[in-house]
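What follows is a single structure, and I will ask about it in a moment.
Apart from one protein chain that is not included, each protein chain of the complex appears where it belongs.
Chain nomenclature is as follows: A, B and C, assigned in order of appearance, with residue numbering initiated at 1 for each chain independently.
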Amino acid sequence: MINLGTYLGISFALFICGILVMVARKNIIAILLGIELILNASALNFAAYTKFSNNNIDGHIMSLFIIVTAAAEAAVGLGIVIRFFQLRESIHIDDAASLQN
Amino acid sequence: MNSTVVTYLSQSKELTLATEWLTKALGFNASSLVAFIVFAVVCLIVVGVMSTIGGLGTYAERKISADLQMRVGPNRVGPYGILQFLADGVKMILKEDIIPSGADRFTFILAPFLCLIGVFATLAVVPFSSGFMLADLNVGIFYLLGMASLVGVGVFLGGYASNSKWSMLGGMRGASQIISYEIPATITIISIVLLAGGLSMGTLIGGQGGMPQQWYLFHNPFSFIGFFIFFIASLAETNRAPFDLPEAESELVSGYHTEYSGMRFGLFALAEYIEVFVVCGVATALFLGGYKVPFDLGTGSILVEKLGMDEMLAKNLGQILEIGSFFTKTLGLYYVVIWVRWTLPRLRVDQLMTLCWKYLTPIAIFNLLGCAVWMYAFDGKSIYSLLFESVASVAGHH
Amino acid sequence: MFTNTLFLLSAALTIGGAFAVVYSENLMHACIFLLASFFGVAGLYACIGADFLAATQLVVYAGGVVILMLFAIMLTGGTANNFNRFGLEKIAAMGNKKTYFMAGITAVVSSLVLLKIIANVLRNQSSAALEANLPTVERIGTVLATDHILAFEISSVLLLGALIGAAVISRPRTEKND
Partner (left out) sequence: MDYTFWTIAPIVLLPFFAFVINAFIVKKFTKLAVGISTGAIFVSFLYALRIFLDFMNVYSVGYHIHKVFSWFNLSSGTQLFEVKMGIYIDNMTSVMLLMVTGAATIIHVFSTWYMHDDPRFGRFFVYMSLFTSAMLGLVLSDNLLSVFIFWELMGFCSYSLIGFYYEKEGAGNASMKAFMTTRVGDVFFLLGILAIWAVVGNVSFVDIYNAIASGKFNNLSITVFSMGIPVATLAAFSIFMGTMGKSAQVPLQVWLPDAMWGPTPCSALIHAATMVAAGVYLSLRMYPLMELGHLTTFIAYVGAITAFGAATIALIQTDIKAVLAYSTISQLGYMVIGIGVGSYNASFMHLITHAVFKACLFLSAGSVIHSIHCQEMPQMGGLRKKLPYTFFAMLLCCFAIAGVPFFSGFVSKDRILGDALVLAVGNPVYIPVAILGFGGALLTAFYMFRMLFLTFFGEPRDHHIYDHAHEEHLGWNSNIPLLILSVFTLGLFYSGSFTGQGEVNLFGSKNEWFSTLIHKPDAASLHHFAEYKSEDLGVVDTRDKLELPKAEFDENHGMNEEEAHHVHQIHHFGALMSVFIAFAGIFLAYSMYIKKTINPDWWAQSFAGWRRALQGKYYFDDLYIGKIIQKGLIPFNNFLAWFDMGIYDKYGIDGWEAVNRFAFNVSRWFDNTIIDSAMVDGTGWSVRAMNTVLRWVQSGKIQLYFMVLVFVLAGYVWKLNF
């Protein structure tokens, strides 16, 4: 039961859910949730390939860096969201559509 | 399945016999089934004992506070009022379970369970003794940190879901306090991990000994400071006084569990008391030698050698001594926690954050560096062994 | 058997959580389901012996990212203006049928691509017995401090940058008094 295929399948499902959330939602924080899902899917893929391909530790390292990057991204992203909210009183993504100012 | 308690118990003859009998009766190798059953039973025992300790915690708190304030405290139910917590429990179960109409039902129901799950999950790695530990994960302390952070989510969601301004303020205070104080606590833990060279509870305790000079508390000046940082940060993480801002009665009625009643409130309270126990246990394991007892009594080998005792019996006796050692130290710290609560006044929010970010975190980072330098400079020797060795070398012994 | 059970539970939690994130109408609930999904992923890591990764997943996501998200949701509640600056009605914040339709198309296209990529893997499942799971903590530590030291240092710089950046960005702008 535990093999590469199922792991890829789970990661695939996570990724698709992430894309659905990213495109369907109009709330910036919800879109960030989708991005987190996608990042998790990729990290899971790395770990799975590590286990089922060559059992090298490098995949784990990559996953770790993905988690680190995700944390940094969440911090900065949410900072931007809060700043945006202070300026526009909205976190609707379509309010962030002006390409200037 | 890396379960220490199952490994330990499978040494006993009775369990081996039971396994053989079951294998015969069922017609397949029942060893994993037996292991699972044993594990489940032990888990239930741990949860039960811990719940009782949590309940007794409320009693102890009231009794000790009464003592500190020259009062009598609960004295009606049972001898010295010791059954008070049972009465409280019955009261909570029987109380009406109110969910406010404006509340977010799903989250409101979920929040206390999140707290409780987080606390109970941490029990898996709490080292009661060398044999009586549910699982000696090789990322033990790290796992504990991760699971304990669920409590923060629970507190936050509890505050949010109640749809009350007191609750919301309390929840946000609680969550921000918990994630802030996690940082000095984690950095201090890392400095101890540096001393021990591993993340599992077994490794962390294995580097220490039964005697106080072998504890990490007295290993070097930095770990000595680290203990106090860890203890303060743990107090804040468990929302205990003087850091009980999330439930500050004078400002926020009762903080994040203002709107909770009945058993839901009981779950929050239980989670808090068990978490205090767990945190004290971790402090014990990291700094105070954990379950270690002096003179190799833990393994029982000295009993077998000197008294000719049966090996398994000696081992079991050693386990009981170890559990006693662990509980003594942990409950001692538990007493200090209660003592602090009824002695110190509450901090302001800005003081709370100042303490964390301007004092504890820099000191913790300094400690980490100090520990690293100590390990490099003195080859991992403790200050006691350094002194002892220098004295011994002066005296001409080696 | 134990591992398989853990795997099934984790997979169910992961996928269920993810789907719930997609379908929940309440952002707070979506966040909670995301937490569930993260826990599932941690379990999945544990199933293939990535113990350190699992613990990291717990610490970083449960303790950090989700609480941050919750904070951000709380701090950005406020006024919900339903009209944009042109006076047109905005699309509902959690999406409507149209956006879900677009998302569905995107998801179908990307899933076609992904399936094409992983088709070979799914077709050729090796049924070889798995190697025993070894503890990874020490190996990860060694590799991080030797082979991947540069990436490690860069990620520390990244985190510092993110820390300062987040603080600077979200700080309320004060008027200068001169």
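Some points to look at:
Keep in mind that, in the parts below, a residue touches a chain if its C-beta (ideal position, glycine included) is under 8 Å from a C-beta of that chain, and two chains touch if they have at least 3 such contacts.
Treat the numbers as computed from the prediction; the structure is a model and nothing was measured.
Taking the complete complex into account, the chain left out of view touches A, C. Screening C:L88, C:L112, C:A145 or C:L160 against the full complex identifies C:L112 as the residue touching the chain left out.
Residue in contact with the omitted chain (choice from A:I2, A:M22 or A:L44): A:M22.
The set of chain C residues touching the chain not shown comprises 102, 105-106, 109-110, 112-113, 116-117. Listed by residue number, the positions of chain A touching the unshown chain are 19, 22-23, 31, 93-94, 96-99.
As a convention for this text, only the chains that are shown with their structure count from here on.
Under the stated contact rule, the graph of chain-to-chain touches is a line, running from one end chain to the other without closing. Here the spacing of chain B and chain C, counted between their Cα centres, is 29 Å. Between chain A and chain C, the centres computed from C-alpha atoms are 5 Å apart. Residue positions 52, 56-57, 64, 71 of chain C are each in touch with at least two other chains. Among all residues of chain A, none touch two or more other chains. On the side of chain A, the complex with chain C involves touching residues 1-10, 12-27, 29-30, 32-34, 36-37, 40, 43-44, 47-48, 50-52, 55, 57-58, 60-61, 63-65, 67-76, 78-83, 85-86, 89-92, 94-95. On chain C, the positions that touch chain A within their shared complex are 3-4, 7-8, 11, 14-15, 18-19, 21-22, 27, 30-31, 34, 37-38, 41, 44-45, 47-50, 52-53, 56-57, 60-61, 64-65, 68-69, 71-73, 75-76, 78-81, 84-85, 90-95, 99-100, 102-104, 106-107, 110-111, 114-115, 118, 121-122, 125-127, 130-131, 136, 139-140, 143-144, 147-148, 151, 155, 158-159, 161-163, 165-167, 169-170, 172. By the touch rule above, chain C contacts chain B in their complex via residues 1-2, 26, 28-29, 32, 35, 42, 51-52, 54-59, 62-64, 66-67, 70-71, 74, 135, 137-138.
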